[in-house]
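Apart from one protein chain that is not included, each protein chain of the complex appears where it belongs.
Think of it as A and B in the order they're written, each chain with its own count starting at 1.
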Amino acid sequence: MRVRTKAGVWFLYALVLFVFVYPLWTLVATVFSRRQARLGELMTVPHGLTGGNVSAAWHLGVARGLLNSLIVVAVGLTLQLTVSSLAAYALARKRFTGANLVMLAILATMMMPEEVIAIPLFQVLGKIHQPFTGGTLVNSYGGLILPLVGWALPVYVLTGFMKRVPLELEEAARIDGAGDLRIFWRIVLPVCRPALGTCAVFGFLMIWDQYLLPLLVSQTPRMDTLTVVVTSLQAAQEQGEGVRLAAVLILAVPGVLVYLALQKLFERGLLSGSLKG
Amino acid sequence: MTAGTRTPAAADADVTVRRRGAPRARPRLRRLGPWLYLAPLLVFIGVFKVWPLIWGVYLSFFHVRPYLGDEYVGTDNYSKLFSDPDLRSAVVHTLLDALIAVSGSIFVGFWLAVLLQGPARHVRILRTAVFLPTVIAMVAAAELWTTLLYPSRYGAVNSLLGHAGLGPEPFFSSPHSSLASVIAMQIWKHAPYDMVIFVAGLASVDREMYEACQIDGASWWQRLRYVTLPSLRPITTIVLVLGVIRGLRVFTDIWVATNGGPAGSSESVVTYLYRQFSQDNDTGYASAIGTSLLAVTVVLTALMLMWRRRGET
Partner (left out) sequence: MRTATPRTARSTAAALAAVALLASGTACGSSKSSGAATSKNAKATGTLNVWIRGAGDSPKAYQKIFDAFTAQTGIKVSIGKATLTDFETALSAAASAHQLPDMVVDDAAQLGNFISQGIVLPVDKTTFTGADQLTDQAWASAADLKGKTYAVPFSAQANVLLVRKDWLDKLGLQEPKTWDDVATVAKAFTTRDPDGDGKNDTYGLAVPGSTARGYTSWFWSSFLYSAGGDFLKADGGKFTATLNSAPAVSSAKFLEDQVCTAKDVQPSALGDDTTATNKAFQTGVAGMYLTGPYAYATMDATAIKGEYVAIAPPAGPTGTAGTLAEGTDIFTMADSKQDEVTKLEEFMVTAEAQKLGMSAVPTATIVRLPVNKTVDAAGAHGGDPRWQLAQQVYTTSGHYEYDNAPNWTQLRQKMSDDLNKLLSSCGDAKAALDGMNSDVAALLKQQGVG
């Protein structure tokens, strides 16, 4: 009986891996296969090894797209986490009139479908001029990044987490004469690392996944982010399936890397309950 | 836990801090303090969310023609909403998609959690592996799935079906199965996320209850039915409601995988909105659709918040 249960459990493990992980593996195998895939075909093992698909994709705009996406996500995520944790600090640690109202307003924007405001947002970007070049935010890194900075989710998660940080630490530091910002930086933020890890993973995915905004904002191949490059490769007829899938793979990998790197923090953040609602 | 709740300790401590730190020295700055921390966020939200939002509402009252001058049309765009059969079917698809994909993800995620819960090393590794679909970009997932579900017999799934003597199925290419295929893709992508939440929930189920059950000789199924499920109900409801509200805005997955087709069979409200904009050049009508979707979302969110507050007290 127990043997049978055990075998059953391992069978279920295999099934789960097959459904959720095997498709990703076949993507890798197909991209590195020397024999080109037929239309719609994904391989279990590569038929001969080659890096040709990746290098072909690399030269078809994927390199530039990857660079742009990395710039956007690095700057965007830094700004997003900074701005969110500052706000969360005020919401969690200060008492002031209107705090509840602000939190409610921020939550309301979380529910706001960003796709719905993309068109007016684009028009707004066309009205904002950059300080030095004088150009508008259209077709600029500013236009790709700045609209993504104010996001409610990290504010919400960090506020929830900061509220549960014990106050003794903070008080002790204050008696030692530390200022607000110093306390925030040296005491509160380090304690919040799990929550920051959770927010970093979510923020990374949110920014990395952007499609509509870069589609509208980027007006030259030079400014295209990776998602835009990948979807446009779908229509490039000269290349085989392998090249398109190589671009898809390059788009998929960074999310996986970030998750694996931050996994411990991410899960601790999740388990701490900050996302349960 | 909600935004409103504060631990009494935190509130007390705040008061203490205020008493100790710089009393009356700079009362105005004190009062300004929290707002200075909030300001960057509020500026970003104000410029890139609220301004476009208001602008979009404004546009919804116009026949927008950027180079010929906008025409004020009153509430025409809104009355069109109710007589547009294509929009109506997009609404139905969106609701179906949101409900089925979200409850499907919860269902699959729950069983994944039951299977993969616990601290053992091998299940932790399995959990990490299974979580991967969640962390790849939606565009990548959609492109992968168009290949997986490619309708010829070489398509990955179809070749499997072929071994079983079935297919080839058209999946994304038939109006009868396109929406179902999109939903399958969404469940694949979102179920592992729900799994992680349930794993956290299962870990917090009262151990003593389990032990009591064991002593009473309850079966595995009874334990699940009378202990686990009831204690997970609050999380499940929240995940469900939030998911459905978020599901109303489904766009990128559908746009990349099926472009709303064939023949509008997987069109969602937001993809329809973009078709109005890019194909019919009707920015005003697109804005009216957007504004209405927004209003619906706000109402649903408010209802949910109220209902939760009531549940807490």
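Everything below uses one rule, namely that a contact is a pair of C-beta atoms (placed from the backbone, for glycine too) under 8 Å apart; a residue touches a chain by one contact, two chains touch by 3 or more.
As the structure is a computational prediction, the values presented were derived from the model and not from experiment.
In the full complex, the chain left out of view touches A, B.
When you scan A:122, A:202 or A:259 for touch with the missing chain, the hit is A:122. Of the candidate positions B:109, B:133, B:151 or B:243, contact with the hidden chain is made by B:151.
As for the chain not pictured, it touches chain A at residues 38-40, 86, 119, 122-123, 125-131, 134, 136, 138, 142, 146, 177-182, 215-216, 218-221, 228, 231-239, 241.
Chain B meets the missing chain through residues 21-22, 25-26, 29-30, 32-33, 36-37, 39-40, 43-44, 47, 64-70, 150-154, 168, 170, 172-176, 178, 258-259, 261-264, 274, 277-281, 283.
By our rule, only the chains that are shown with their structure count from here on.
Computed centre separation for the pair chain A/chain B is 15 angstrom, with centres defined by C-alpha atoms.
Across the interface of their complex, chain A is touched by residues 1-4, 6-7, 9-11, 13-18, 20-21, 31, 33-38, 40-42, 44-45, 47-53, 55-56, 59, 112, 115-116, 126, 128-133, 135-141, 143-144, 147-148, 150-152, 154-156, 158-159, 188, 192, 196-197, 200-201, 203, 234-235, 238-239, 242, 245-246, 248-249, 251-252, 255-256, 270, 273-274, 277, 283, 286-287, 290, 293-294, 297-298, 301, 308 of chain B.
In the complex of the two chains, the chain A residues touching chain B come out as 9, 12-13, 16-17, 19-21, 23-24, 26-27, 38-42, 82-84, 86-87, 89-96, 99-100, 102-109, 111-117, 119-121, 123-124, 128, 146-147, 149-150, 155-156, 159-160, 163-164, 167, 170-171, 174-175, 180, 201, 205, 208-209, 211-212, 227, 230-231, 234, 241, 244-245, 248-249, 251-252, 255-256, 258-260, 263, 267, 270-271, 273, 275-277.
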